Every structure is written in structure tokens, then in C-alpha cells.
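All protein chains of the complex are present and in place, except for one that has been dropped.
A, B and C are the chain letters, set down in written order, and residue numbers restart from 1 in every chain.
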Amino acid sequence: MARKKRLLNDVANERPATQIPIDRVGVKGVRLPVRVLDRDRGHQDTIATVDMLVDLPAQFRGTHMSRFVEILYGYRDNVNYRTMAYILKEMVSRFDGARAHITISFPYFIDKAAPASGEKSFLEVRARFIGDLVDKYKFSLGVTIPVANLCPCSKDIADAGAHNQRGDVYVELESRHIVWIEEVVAWAEEAASAPLFALLKREDEKAVTELAYGRPRFVEDVVRNVAEKLEGDKRVRSYRVECTNYESIHQHDAYAAIARDKKN
Amino acid sequence: MARKKRLLNDVANERPATQIPIDRVGVKGVRLPVRVLDRDRGHQDTIATVDMLVDLPAQFRGTHMSRFVEILYGYRDNVNYRTMAYILKEMVSRFDGARAHITISFPYFIDKAAPASGEKSFLEVRARFIGDLVDKYKFSLGVTIPVANLCPCSKDIADAGAHNQRGDVYVELESRHIVWIEEVVAWAEEAASAPLFALLKREDEKAVTELAYGRPRFVEDVVRNVAEKLEGDKRVRSYRVECTNYESIHQHDAYAAIARDKKN
Amino acid sequence: MARKKRLLNDVANERPATQIPIDRVGVKGVRLPVRVLDRDRGHQDTIATVDMLVDLPAQFRGTHMSRFVEILYGYRDNVNYRTMAYILKEMVSRFDGARAHITISFPYFIDKAAPASGEKSFLEVRARFIGDLVDKYKFSLGVTIPVANLCPCSKDIADAGAHNQRGDVYVELESRHIVWIEEVVAWAEEAASAPLFALLKREDEKAVTELAYGRPRFVEDVVRNVAEKLEGDKRVRSYRVECTNYESIHQHDAYAAIARDKKN
Partner (left out) sequence: MARKKRLLNDVANERPATQIPIDRVGVKGVRLPVRVLDRDRGHQDTIATVDMLVDLPAQFRGTHMSRFVEILYGYRDNVNYRTMAYILKEMVSRFDGARAHITISFPYFIDKAAPASGEKSFLEVRARFIGDLVDKYKFSLGVTIPVANLCPCSKDIADAGAHNQRGDVYVELESRHIVWIEEVVAWAEEAASAPLFALLKREDEKAVTELAYGRPRFVEDVVRNVAEKLEGDKRVRSYRVECTNYESIHQHDAYAAIARDKKN
């Protein structure tokens, strides 16, 4: 094999016709099973979609794309804050670059109990770990949490009822110490009109309907409520929070966002 | 050019290694601007996504895919019930097949006036023309209409409020005489709890909220209400109606469907 | 709780205004972790998207949607041919219907070794189990396998090279005895120009490029090759095979399909 490799010319190492440095080059959409930490159950097996990118100096024509996948596979049984740093260091070292980036996105299931009956089911949130190595290592956690929001304006002006709908809360945060996905989900669910459940018996549906009606929230309210939590949490160094409502009275969506870097 | 063509061997005409007849072969996802009929404004310019398929006898290896696109382009300024038949006949004739199929899908915009203020805006529905030629020509119209639905159970059991959400009604019908997209939209909007609008002033939001609260509908109610209209319309020979609710209390959707061939 | 339940009126049990029987009603897009059989490793943990539907007689207004989810959760640790039948029987019994349908779709990972270096990586295929209970139980397996296809016409007419692209092969089959996902993947990969791999070293890339160039395949060839295998396999009672090429010279796709019921 070693001999065979020598015989194969390596076009990627040639000098390119146009010598411009490339900011980011790599693979996107690599899919593989991974194991991540679960606050309550120790670990959770899930399926990740991965982007891995490095910079490429002006004098090299191409990148050896297979190396990304090789590095990634070495850590798939244990994807966390720490191993993300190892992956990034290997990327910088094997690609001889100055910068490395990785995003690992995955569905993550939260155990929920219905509010009245206590029946158990899963809530799926979409999580992502975002790692960057540029001189030093930076890790961010992103979580998208589905919620229900009931419109305060509609409730206020209507003689009865109020339009409500599914919404998504997205929280991305950089932290000094571990912040669990479960904590972010709790913040989002408290900030919105009501949480979602896969399984609701009739008494639960009554409880959720009344909870939402008693807690009307604009997208603006939701992002402010989450931001207040993030401002008050000393582990969080910078954050972004977004809320999108899939409006039940419109075809389009309502959206609000707050971003802040507490380090500045 | 003619000479060049003769020089190019045609692999598609070879005998295949495995001589099995192919049920459907052709192109999918062809995108192009088209003009369709509009009941109120004469015509509407839109953008279509087109699938065109024919059968292929056992003794031919391949299909000449470029011919589909050539035929389609000849009719793009005037896509309707009649020209769909011409397209299918050309397909059967040029491909020497026994069967031809075409689906032309496109966004279609309906003029709407808000219920209280009268402010005008567009509702986008997704329409499709489905044509089949097997001995005789069969044309179906499909329309997906976004609506709002408010849950009768939630309204009944809750002390106040009721969960509601965006839903989609899909109607597909084969008819003897023209049925306008606008008619199908009207049936779906009457069947559901409330129609959607791109533009609602506060007094409109009040009206729509109260309309939905006064007209709670399960997905089951919606499909039955539309089916009743389709049963009573003598132009309609067969139909399928589906309703999907993007539940605001769940991550998953509620769905119901009724299909009937009135010819049997 | 029992008392509470009695107090809550049940709108779903009312007589509907329009008494038309509903063909299919239920939940779509339920997401949850499941465990499925793996031919080589015993089992595989994955994430499913589930649709569950029953019929609803004319005299009932609504369905109790939460029951679908309750039934499903009881079997999520062991989803296979046999437990699908149990799920369907419970659906018919608890909903008092005549027909039940379930589709469980999930990503499934196949262990692959690169053709020259032998390096290991995963191939993701999308699988689905389709179950129907109407008098008797019918089970179908569906698998979508990504492949590479190289155009025979392009190779034949060009002085050098040939356009090639990613394609998807979809196989759906009803069988008397178990047919493994791994078997279906092997049929599709042999039928196409070349298989895909997550990890290819340079000597592997050489091997795959040459394999595809030596094995040019139209979408028509691919579906015929797979159909030949399915015709010859006595376990298979009916099948459908489709191939879609995401053409590298066009924006649209090339498509072919063969379907046959061997029982007729």
C-alpha cells in the first residue's frame, strides 16, 4: 500500500494557478452514529451531521478530504466538549493550517412527563456542538426547542380564544463551564407559552391549553425571557437567542433575535 | 450538424442486457417559467416543477431524455387542460410508447381581502396538473391550501382558549368540466376553522381569531366538509381530500384522508 | 384521574355533522428512538419517523390520537416484522376499526470497507417498514440506497471521460421470509455503476473511478438489474424499484421505475 501511494501522483499538493488563500475548505454533511452525554442517563446514542473545515494557504491547490473523516471516526463514540478540542487539534496538525472548525448537529431526545397524567414520552430537540480553534479553543452549544406560543394581541382583542402555533426557540451559547442541553430546554419552555409533548391524554390537553392561554407570548417576549436567564447565568460568556413562530393566521413566520457578547 | 448526428452512435437504441419492460422512465424536477389560466385575471405567470414519464418496451435500452424537455418548452406559455393533452400525445408519439404521464406543479396566488379592513394581499396555494394518457386522456387538478384549524376537544375541555395551528388541505379531483383552483380554495377555507391571510390589521386579527374559535374543526371534520362539497358537485368524477394539522401542542401532525371514485 | 376523565366530555365520540366514513386518520411524523435488527451486529439503535393511520366509521366524529403514540412506545425497543403485526392488531382493537396502517422510516448504517485500502466507514441508507392490516397482515420493506451512476451515452460519444453523478435506488418489496436491508443494498450497489463510501483513500478513489467508468449505467439499466434479482428471489412476492439520477449535466433528474406483483 505504501508503495502504491507513492505511485499515485498527488494533484492536491500542486501549486494552484491562482494563489489566493482559502478561508474554509472541507467536508459538509458527513452522517454517522455518535454517542453524546446525557445529563440524566449518562449517554445517548444519536445520529450526527458533521461539517469540518480548515483554512488552506495560497500555495496549496487542494485539501485531502479523506483525513477529515478519518479524524472524526476516531471520536464518534464519545462526542463532547473535550473531544471536540482533540478533533480540532488533529485537524490543525494534519492539515498544517492555522484554523479549524467543526459543527456536529444531532437530534437529542428529552424525557418528558405529561402535566396532568404524568405519562412519559420524548421531546426531540435539535442540538449542535460548534468548535473553533484559532489560537485558542472556543466551544458553543446550540439547541433548537419546539414550543407553543399564544398571541397576546389576539387574546386581548378577541372576545374569545386567541391564535396560537408551533414555534422554535434557538439558543446558542459559549460557556466557561458545561451547560446541559436539558437546562437550555427548560429555559426555552418557561419562556414560551407552553411546552410540547408527544403524548397528551385529555386531562393533559386541558392543562396545556389553559397554560398557554394564561401565558400569552410574542416572539419578542420569548427571546427576552430567555435572554434574561442567559444574562444572569455566570457560566455563559456570549449568546444568541432566536424565536420563530409558524403563525397560525399567516403563511409567513414571526421572528425575533437577541445576541450579546458578555465578554465585551 | 446532421452529419455529426449520424456519426454519434446511439447507445440508447441498443438491446439491453436484461430485457424487462420499464413502467415509467423520464425526467423529474424540470424547472421553468409557465403561464396558467387565472379565473379572475385571465392568466397568471408562475414557475413550474415538471415530471414527465413514459413506458419503455423490453427491447430498448434507453430513453432520449432531451425530447421530454423539447416537448414541454413548446407549451410553456399556455399550460392548461387542453395543452396537457397535446403534450401527452406528443410524448406517446415521439417515444413510441403506450403510456405517458405528466405532473406540472406550481405556486398559484389568490387575491384575498382581509375580513374587517378589506386590505388586499395574496394567498399562495400549491397547485398541480396531473395528466395521464393510457388509451384515453385523464386530467386531475391537485391543490394544497393552507388554513388554520382550532381543536374542538381542546375548546370543549379547557376553561378558556383552545389550541389551534396551521394546517394544509390537499384536494385532488378528476372532473368532466373545468373546476377552477379558486373554487377548490373556497371549499377548503369553508371546511376549516379559518382562512389564512398575508396581511391582517388588528381588527382583522380579532375577526379571524373569533371566526376560528367559533368554528372548531378536527382534521376529520375538515375532510368530511370538503368531501361533502365534492360529492355534490356533478363535474367531479373522482376525488381525494387530505388534511394535515401541524399541531401546536405536539411535534407531530394530525392527518385524515377520504378518497372516492364516483364512477364506480 | 379516573374521575377527572369522566368529567371531561369527549367531543370525539359525538356524531359528526357530515356522516362520511374516513379512509385514513391518525398521526404523522412521530419521532422517537427505536431499536431495529442488524444482520451482522444483532441490533442497531436509530431514530424513527412514524405514521400510524386507521379508518374511522361514518358515525364517529374523531379519533383519540394519543392512543397511537401509546401503542407505538410499547414496541420501540424492538421494531421488526413481528412487532409491527402486534402494533397493527392493537390499533385495530383499540380504535375499533377495520384497517390499520403503519410506516416506520429510519436511517440505517451499513459497515463498508473501501475497495483498495480496506478502510472502514459507514454508508447511510434510509429504510422503512410498511405494515398494513386489512383482514390479513402485509409487511413491506423499503430501502433507499445512494449510488454513483456513469452515463453510457456520454462515455460512448465523448473522446474522453463521461458524466456521472449521485443517484438513489429505491427498492420496496413484500416478502414471504425475511429479506435483510443488507441484501437489498448489495443488489442496488451491483446494479449501479459504483457504490458510495464515506472514506476513500487515493488508491480507493482510483478503484471507484475505474469501476464506474467500466460499468456505465442508465437509470433504465439500474432498475432492470435490480428487478432481475427480485424476479429470481423466491422470497419476494411483489416489488417496486426506482432509480433517480441527480444528473451532473442538468438541473433536473433522470428517473426510471419497474413494479410487479408476482402473485398475479
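Note that a residue touches a chain if its C-beta (ideal position, glycine included) is under 8 Å from a C-beta of that chain, and two chains touch if they have at least 3 such contacts.
Everything numeric in this text was worked out from a predicted model, so none of it was measured.
Chemist: Could you run through the displayed chains and say which ones the absent chain touches?
Modeler: When the full complex is considered, the omitted chain touches A, B, C.
Chemist: For the chain not shown, which residue from C:Asp38, C:Glu90 or C:Glu247 touches it across the whole complex?
Modeler: Once the missing chain is taken into account, the touching residue is C:Glu247.
Chemist: Sort through A:Arg61, A:Lys89 or A:Arg237 and give me the one touching the missing partner chain.
Modeler: Only one listed residue reaches the unshown chain, and that is A:Arg61.
Chemist: Check each of C:Met84, C:Leu173 or C:Ala198 against the chain that is not shown and name the one that touches it.
Modeler: Checking each option in C:Met84, C:Leu173 or C:Ala198, the one touching the absent chain turns out to be C:Ala198.
Chemist: Which positions on subunit B touch the chain that was left off?
Modeler: For subunit B, the residues touching the absent chain are 1, 4-5, 8, 10, 30-33, 45-47, 66, 69-70, 73, 107, 109, 116-117, 119-122, 124, 198-203, 206.
Chemist: To test your reading of the contact rule: which positions on subunit A touch the chain that is missing from view?
Modeler: 8-12, 16-18, 20-31, 51, 53, 56, 61-63, 65, 69, 152-153, 156-157, 218-221, 223-225, 227-228, 231, 244, 251-259
Chemist: By the contact definition given up top, give the residues of subunit C that touch the hidden chain.
Modeler: 123-124, 146, 148, 150-151, 153-155, 157-166, 194, 196-198, 200, 202-203, 205-206, 208-210, 212-214, 246-252
Heads up, the rule we're going with is that only the chains that are shown with their structure count from here on.
Chemist: Which chain, with its centre taken as the mean C-alpha position, is closest to the global C-alpha centre?
Modeler: Chain nearest the centroid of all protein C-alpha atoms: C.
Chemist: Expressed in ° and rounded to a multiple of 5, what is the rotation angle of the C-alpha superposition of subunit A on subunit B?
Modeler: In short, 180 degrees.
Chemist: Same or different for subunit B and subunit C, when you check if over half of the residue numbers at their contact belong to both copies?
Modeler: Counting which numbers both chains contribute, over half are shared, so the two copies meet through the same residues.
Chemist: How big is the gap, in whole Å, between where the Cα atoms of subunit A centre and where those of subunit C centre?
Modeler: Between these chains, centre-to-centre, one finds 28 Å.
Chemist: Subunit A: which residues touch two or more other chains?
Modeler: Where subunit A meets two or more other chains at a single residue, that happens at 124, 198, 200, 202-203, 206.
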